[in-house]
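This report refers to the structure that appears directly beneath it.
The chains shown are only part of the set, and none of them has been moved.
Note that the chains are named A, B and C in the order they appear, and that numbering of residues resets to 1 at the start of each chain.
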Amino acid sequence: MKYKAKIIVRLKEGLNDPEGRVIGKALKNLGYKIEDLKVPKYFEVVFESDKPEKEVEEMCKRLLANPVIHTYEYQLEPLGE
Amino acid sequence: MFPHEEELIKERLGREPNEVEKAMLEVMWSEHASYKSSRKWLKLLPTKNEHVILGPGEDAGVVKFDDNTAIVVGIESHNHPSAVEPYGGAATGVGGIVRDILCMGARPIALLDPIRFGPLEKERNRYLFEYVVKGIADYGNRIGVPTVGGETEFDESLDNYTLVNVACIGLMRPEELVHSYVEESGLLLVLVGNKTGRDGIHGVTFASEELSENAEEEDRSAVQIPDPFTEKLLIEATLEAVHTGKVKALKDLGGGGLTCASSEMAGKKGFGAVIYADRVPQREPNMNPMEIMISESQERMLFAVRKEDLNEITKIFEKYDLEWTVVGEIIEEPRYIVYWKGKKVADLPIDLLTDVPTIEWKAKPYNIEKDFETPKISSQEALIKVLSSPNIISKAWIWQQYDHEVQGRTVLKPGLDAAVLKINDEYGLAFVSDGNPSHSYLNPYHGAVGAVAEVVRNLASVGAKPLALVDNLNFASPERPEVYWSFIETIKGLTDGAKAFGLAYVSGNVSFYNEVGNKPIKPTPVVAGLGKVKLENLMTMDFKDEGDLIAIVGV
Amino acid sequence: MPKFAVIVFPGTNCDFETVEAIKKAGGEAERVWYKSSLKDFDGVVLPGGFSYADYLRAGAISARAEIMEEVKALVSEGKPVLGICNGFQILTESGLLPGALRPNKVPRFLCKWVYLRVNDAQTAFTQFYKEGEVIRMPIAHAEGNYYTDSPKVRIVFQYSNEKGNVTEDANPNGSLLNIAGVSNEKGNVLGMMPHPERASDKWLGSEDGLKVFKSMVEYAKR
């Protein structure tokens, strides 16, 4: 079966986020009232698998997220054959 | 293409070109590929002396450094793409000039980036500035070629626009020089690197229904996503292939794509080529032969090799995980033939593509020089004004984003009169660029002489003896008589300036049609120079000791 | 003479000058493409650059390459393994060193010369330095902001001012405790963001970095 996984990788709470800060500041400079801006990493993966849950978990653990600094979450949807 | 050119093509061909042929001719007869408005004048430039191994005419020039060392040098502009999409435009500009150096068989060792913008007070100009710098940084850094200097200028006349020039030098042994043309038939043409997409296929060249369904596509085709990852692999694989001695000709795919690279490679010494367009690896579905032949997708190179060497060479590409395909062959007959799925879709005499007649536009002098009244402000005020001008302040914000030390050669780093790279234990190479469009605007001849003189002074300031020059001519539409006149005057100035110092131009670039909201840019010749310096004699501009005397020399 | 493998991943770009520096320090060195094997080497250097163009996270993809299994084996045999810049990022991503390297506090690439204080002169790479010695070399990175919550890390180099004071002002990238380089507990794996190979030639501005390689060569002789 084919699946599409939408994976979001976030910085752990408490770690500072220079990228989010800079983009937030740039938007503030353009006049918007930004209270918070985050730039999590986002992946859309289409893959073929018999055990999609297990494999997405693995992909996150083994490559897409770094457990020292990241948490992750995902949604999985079947795409059919 | 102009109507009289279409007529001429019909005459020379004896029939109407078909759709594919027409697209290829449009590209090859464009100003960008053919230099039709400038070629005649460029011939005035001095291009030979004892330092020159190879002058203008191929992808880059070659200069003798010592018996075992040659320096390859070139310069390119990427103005229009950078004004549309500064990040991708500037980055792919770096990619293009680096491949020009590479395809002579040299390892690219340094870049300079003369860049120009409108005033920073405006949001759009700040955006262009920030992302041009980021584009150059991200690309140069990722391919491991240090950007060691440049120029940055802000001027009212460039509001909403940008001039992005990039110069590159490469290092090689003189005997490893690879030419961009073939000298025998039967060679296989191997296309290496990225897949081909619809990049760079301009809406203006075609009836729009042939090109795309919607207008956004046309914008999109003007920009490309830089892929420094593939470029770095191309650098290493190409150099390894060149070291085998079995690469018979080499060209990068830039403006004009496969058509330009293969027809110039074949036609220069009177050979022809057959291209099987359907074999070209395609990134997008449903591409047609016309799109494939003129696509300007980045990070691609064309190799000519003998059949018996194909295996050895392509193994190198595979080592670096680069995709390669034999897309055609060099033939004896001077024709340019394209097949698509077994059907002949183009068949032209090759010189119809490569031999484009020049155009001479009307030139009309202008004179805007007038007496200048010294502003009535105190010298203190004047000093502060000058020192706080964005044109004068330190450019460290820029060059600190560039890895200017990679490859371990940068002896004199950005921020000084010229950069110096260590070539061997005894000698270094000085590299610098200069241009002064405001001067050129007032008096194009003197502006050009001044640019040459400034390059020479900057080289001398670090202790180097000038070796050679390259020039990049950024101008508005040559169809404007004043612009064309300023262009001719500029060439005369560059010529006289170089001759005064006994120097030659080994390569260059012309970029016309730089206009902002229908207003011509100032004439902007940029000159880059190379010099040789004994490391022991290096000089820097900082004062060395208390009590030393200060003198001004000159008029 | 001990022989070092300088591993070249797609996008590595400081491999040639790193080989030169090792040779200058009295060792033998060879560029080794990441698809080959590390048999017959007495140590490994992971040089700087942009392996896989820094896509995903700097060092992340290289850290999962097969050759890293061999590197791990060498580490457990006690052989010296040095990661410079991107090499440091690969070492943390592969778990050979604790912590992670995050985007600089000002999230841009930054190339400039810095001072370092040698905090630990007992590792395989610092035995020719003195503790507290101040040295000078360039950094060139976008992701050098070191973070760890592990106590099992030896701080080897810290960003400092010219006098060796570890101050906030001297911290170019936001690293925890101004950390510029760390080693494992055993001292045979070192990761550092600054480039010692760019400070190994008098013409390039400093020879302070050469002792990293000399120490490593000496250590490998044992």
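Structural remarks
Keep in mind that, in the parts below, a residue touches a chain if its C-beta (ideal position, glycine included) is under 8 Å from a C-beta of that chain, and two chains touch if they have at least 3 such contacts.
In this text, all values refer to a predicted model and were calculated from it rather than measured experimentally.
Overall stoichiometry of the protein chains across this structure file: A x2, B x1, C x1.
By definition in this document, only the chains that are shown with their structure count from here on.
Looking at A-C and B-C side by side, the one with more C-beta contacts is B-C. A straight line joining the Cα centres of subunit A and subunit C is 29 Å long. Once the centre of each chain is set as its mean CA position, subunit B and subunit C turn out to be 36 Å apart.
In the complex of the two chains, the subunit B residues touching subunit C come out as 134, 137-138, 141-144, 228-229, 232-233, 319-321, 399-411, 413, 422, 428, 535. Contact residues of subunit C toward subunit B in the complex are 10-11, 13-14, 16-17, 20, 33, 35, 48-50, 52-55, 108-112, 138, 140, 195, 197-198, 201, 203-205. By the touch criterion given at the top, residues 15-16, 18-19, 22, 62-64, 66, 68-69 of subunit A touch subunit C in their complex.
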